[in-house]
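The structure's right below; bear with me while I get my questions together.
Yeah, one chain of the complex is gone here, protein chain that is, but the others are all in their spots.
Here is chain A:
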Amino acid sequence: MLEIKNLHAEVDGNKILRGIDLVVRPGEIHAIMGPNGSGKSTLSYVLAGKDDYEITEGTITYNGVDWSEMSAHERAAAGMFLAFQYPIEIPGVATMTFLKTALNAQRKARGEDEISTPDFMKLVREKSKALNVTPEMLRRPLNVGFSGGEKKRAEILQMSLLEPTLCVLDETDSGLDIDALRVVSEGVNQLRSPDRSMIVITHYQRLLDHIVPDVVHVLSKGKIVKTGGKELALELEKNGYAEYVDEEAA
């Protein structure tokens, strides 16, 4: 279970998160929606443990463990996965090598045996097929020359290989056409499970037609200003964020 209490965070001295309270239980999907600049991506980076994102107040605990002093790789081994809004291209790093290195690093951190090469190959073949990730893509350097849709599919492939228990999807719908959105959403839905929590960050409601959340939060100016069921997303689609932005400004 993820528990965020009164979380304040800043980047380069700019206060971005100003007191977030959030509890996500196993099996739940929470959507976080909000206007541009409300702190959605910052929240995802703070959860993943990016270096220059500093927690100034409040706590993040996951399964009872305080995450404030844990580095990004330790959080990953503890179950955290961030699907990036803009997956980074890394020339010179072969995709397969990267996947295996990441998987084994996490297994090692958890005190498990490394996966053998044949088992790994089999696993990748199975998982990549469902996400329409071609062998040709896997032969390329990590994300290099991938289209927007290919990058997002590759992110979900990583997620399904690493089997995290806490998934944060940062605007996974951005840059996707309708078909790609469906493939990615199906990939995510297959990963829904009673012991896996997800936080889906999005600006638009359309992703939530495919990945149906249990709870929807509205983030504005670094705070959750409204929480509701999935119908809240539809309301936002109709009325926009103006109400929340103005309320804050007033």
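One rule holds in what follows: a residue touches a chain if its C-beta (ideal position, glycine included) is under 8 Å from a C-beta of that chain, and two chains touch if they have at least 3 such contacts; residues count from 1.
Here, contacts and distances are computed from a predicted model.
Chain not shown in the complex: UniProt lists it as "FeS cluster assembly protein SufD", one of "Tetracyclin repressor-like C-terminal domain-containing protein", "Protein ImuB", "Response regulator" or "FeS cluster assembly protein SufD". Among A:A77, A:V124, A:M137 or A:C167, the one in contact with the hidden chain is A:A77. Here one chain is not drawn; of A:S38, A:Q158 or A:Q205, the residue touching it is A:Q158. By the touch rule set out above, chain A reaches the unshown chain at residues 48-52, 71-73, 76-77, 80, 82, 84, 87-88, 90-94, 96-98, 100-106, 109, 117, 141, 158, 162.
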